[in-house]
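Of the protein chains in this complex, all but one are displayed in their positions.
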């Protein structure tokens, strides 16, 4: 009977680890012009209410532009993305750029702000964060 | 050996509970003008084919407008959202409005239809429904 109890405890521990793990969310950006300002604001609000959330931003295609040096909101040029990104990075958010997009668009890594990191494929990364690491998905 | 069998049964019960749990879906709305008519129709079709699905609609940013009193489709003003929402609520759908958006846009809760409920942060809610309660995600 002691082993029975022990294994129930183990099982409950596993179930709990699934249920009460840290909240993790991947934010998907493939169009900086339409998504950057609202999406960065979403993430700030997210952390204001749930500061322990682990957030990864994955950008690819036309989404990578928001992480380039000097990037601004076209409709609202006083919004400078680098400072918003830097503030969020200081709160633990990770920002990633798709390397396939870099090759397709012939853009060098030196065009990006220091806070940007790189991933071999944006869509593969978005899929694997969900299926391998239980990230939730939000597309701003 | 009896305990072995018992624990296999327990393990299978847990695995089954994961595999055959009720279907749950969070629908994400952040732009009522682009999403409300098509998204509410998606949900109606969803329940027509899978009536036991638990559906939560989370609205934030420009998505909350579809739950305001008198909201209509701008391109098709004879589409009155309140009656569509009410019919879906009668089938078990929950409709939620982001309270951060209310503060940012200075809108009072009294502007919303009776069927609307409120959540402290739309994006936090969308993340947690996925990671804590195994909701699937659909963005119309």
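Order of writing sets the labels: A and B. Residues in every chain begin at 1.
In this text, a contact is a pair of C-beta atoms (placed from the backbone, for glycine too) under 8 Å apart; a residue touches a chain by one contact, two chains touch by 3 or more.
Worth saying up front: this structure is predicted, and the values here are computed from it rather than measured.
Q: Using the document's definition of touch, tell me which of A:68, A:87 or A:123 contacts the absent chain.
A: A:123
Q: Name, in rising order, the residues on chain A that touch the hidden chain in the full complex.
A: These residues of chain A touch the chain that is not shown: 3, 6-7, 10-11, 14, 28, 30, 60-61, 100, 120-121, 123-124, 126-132, 137, 139.
Q: Write the list of chain B residues that the hidden chain touches.
A: 3-4, 7-8, 11, 15, 19-21, 23-25, 38, 42-43, 45-46, 48-50, 53, 134-140
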